[in-house]
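Below is a slice of the complex: some chains, not all, each in place.
Think of it as A and B in the order they're written, each chain with its own count starting at 1.
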Amino acid sequence: MKLRELADRLQCRLEGSGDVEIVRVAAVRDAQPGDLTFVAHEKYAADLAETQASAVIVGTALAEQPTARPRCAILRSDDPYSTFARALKLFAQTTPPPRGVDKLSSIALDAAIGQSVSIGAFVTIGAAASIGARTIIYPNVVIGPGAVVGADCVIHSHVSLRERVILGQRVILHDGVVIGSDGFGFVRQADGSHLKIPQHAAVVIEDDVEIGANAAIDRPPLGETRIKAGTKIDNLVHIAHGVSIGRRVVIAAQSGVAGSTVIEDDVMMAGQSGVIDHVRVGAGAKVGAKSAVLSAVDRGEFVSGHPAFDHRDWRRASTIFRRLPSLKKRLDRHEQRIADLEEKLAASRSPERRS
Amino acid sequence: MKLRELADRLQCRLEGSGDVEIVRVAAVRDAQPGDLTFVAHEKYAADLAETQASAVIVGTALAEQPTARPRCAILRSDDPYSTFARALKLFAQTTPPPRGVDKLSSIALDAAIGQSVSIGAFVTIGAAASIGARTIIYPNVVIGPGAVVGADCVIHSHVSLRERVILGQRVILHDGVVIGSDGFGFVRQADGSHLKIPQHAAVVIEDDVEIGANAAIDRPPLGETRIKAGTKIDNLVHIAHGVSIGRRVVIAAQSGVAGSTVIEDDVMMAGQSGVIDHVRVGAGAKVGAKSAVLSAVDRGEFVSGHPAFDHRDWRRASTIFRRLPSLKKRLDRHEQRIADLEEKLAASRSPERRS
């Protein structure tokens, strides 16, 4: 694609010649002639001067002075990071299964298959399931009876959508995702055994949700588990039964949310964090990496630690935690000095009394 | 089902008319006419008064007074939570693959397939494997050569049972479970490389075990990995090679047990917890959420933290951890006050000596 056309499609201001042919997006240090690259921070200015790329996306503040200009053309953007993401999409090499339904698949006769779908080999689609238009299903996916998959979804290999799970539009599920497995619910009996509470209620994944590889989302006995629109969930995350995850929530890898908990809109959970069952994490709150939320979190709060509390307080406490041995030594020394003082004072006072 | 029949099957005392037709179990606030619902705690008494359900399961202490009675019929139970679980089972909508073996499967000629099994599409069953009667195998499951699956098991999609793994009866494996993968064992060589210790010994999953989505259970080089009867394991749990898990153990999501460790009967491990290798966790012990057990745990002990120790002590210590900055300030102030005292005392004593 000519750089001129690219500038147009990315809605950037072009500085330099638009005639160069762009074939790829590459990192600033790896870029070769024909590549478009990207520099967002002043600290990479040196890379900018050295790059072999044919064009670079930069923000409005960067490389403005003639001396700081790279030799290549510039695509100037108010939001260079978003422009970079859009450029990557233009050059993305995706290789979905071909349009149509692979003959080595097992599609229930009464399944409703939308227009222009791509369904790969060894895919199973259960009775009365429906698949929206243009949805791409990679090989070896299993979609249970009665499941509803919206339009323009991308479902990678080895995903399990259990019976009656509902997916919105433009949902992306990475390989090995499980949606609708039984919630972990038992009633302890008098003999110590665990009576299973059947888990057959709804799971709803709304529009524009993306879920990472081998993540698992359980279904509840009653009510529903729901992941609201625009939420992004990373690899190996566990969402328990009856959980409600708000809109635009971000949950990083290996985090978990226990049963019936409510995560409100725009919450961010860092990696390996966890939230206990039956609590509410308020809108816009943040949970630090590897933190364990054991009670409710207020809107906009940032918590860390185990148990989690205010992030800045946790950082302060953690700093002192490292020094506990020296604090303890000081405490021991105080003990001795106080005892010495007490003795001396007693000694200095008793002669007084005697005198 | 008529409420009268339901009361009979659930062995509850019916208070009200038994003529109403019950079609579903629903949450107390969502329930509609035709629904059975469930209230276990006094605090939901208000919901009870408001519910649209046709009948409600309650305990012996609830809604006894005429004023507290709901408008609907009552199924009174000594153990309402268990009754609720049994009611859910009666109304459960499961949609296993049809009886028989899907023609798009790959079953070894010498595999022994029990009566009345349901085996879905794209299932592979290896040489000399055996599948018990009435066992349900969802699509895309792989059962390795020589594996033994008991009767009345339910094996969901994308489960891998590796070669010679043994499953008891009524075992439930959720989607993506891996049983019998190689334990993580290597011998470091003089050149720094890791020589693999082959892991080909036994894995035994006893009766009535349930294992959550994408959990992984490894096999050892010698001896066995064993999960004893009635144990329940949640999503994304890791059980290392040579581990022995007792009877009726409960292990919540994303927890892990390292190699050769013994978890005795009736232990409960909360979510994201872990136990180090080669230790014993005594019968009935509890491990708190996200806790790291780095040494043996006594019978009945409840431990939390990293490293884990007595739960109540951990809670007390955690409460003080938050206040470490203020404790440190107090320590600093003590230092100053002690120094002041020492100086003053020295000053007050030296004149004495001089005098």
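Rule of thumb we're sticking to: contacts are C-beta pairs under 8 Å (C-beta built on N, C-alpha and C of every residue); 3 or more make two chains touch, one makes a residue touch a chain.
Note that the structure is predicted; figures quoted are calculated from it, not measured.
Asks: What is the copy count for the full homomeric complex in this file, when 2 chains appear in place?
Replies: For the whole complex in this structure, the answer is 3 copies.
Note that in this section only the chains that are shown with their structure count from here on.
Asks: Please work out the Cα centroid separation of chain A and chain B, and write it as a whole number of Å.
Replies: So the centroids are 25 Å from each other.
Asks: Given the complex with chain A, which residues does chain B contribute to the contact?
Replies: 25-27, 30, 79, 81-82, 84-86, 88-89, 92-95, 102, 104, 120-122, 138-140, 156-158, 172, 174-176, 208, 210, 212-214, 230, 232, 234-236, 248, 250, 252-254, 266, 271-272, 289-290, 305-306, 318, 321-325, 327-328, 331, 334-335, 338, 341-342, 345, 348-349, 352
Asks: In the complex, go through chain A and note every residue touching chain B.
Replies: Result: residues 104, 106, 122, 124, 126-127, 140, 142, 144-146, 158, 160, 162-164, 176, 178, 181-182, 184, 186-187, 189, 192-198, 200, 214, 216, 218, 221-223, 236, 238, 240, 254, 256, 258, 272, 274, 276, 292, 294, 306-307, 309, 313-314, 316-317, 320-321, 327, 330-331, 334, 337-338, 341, 344-345, 348 of chain A touch chain B.
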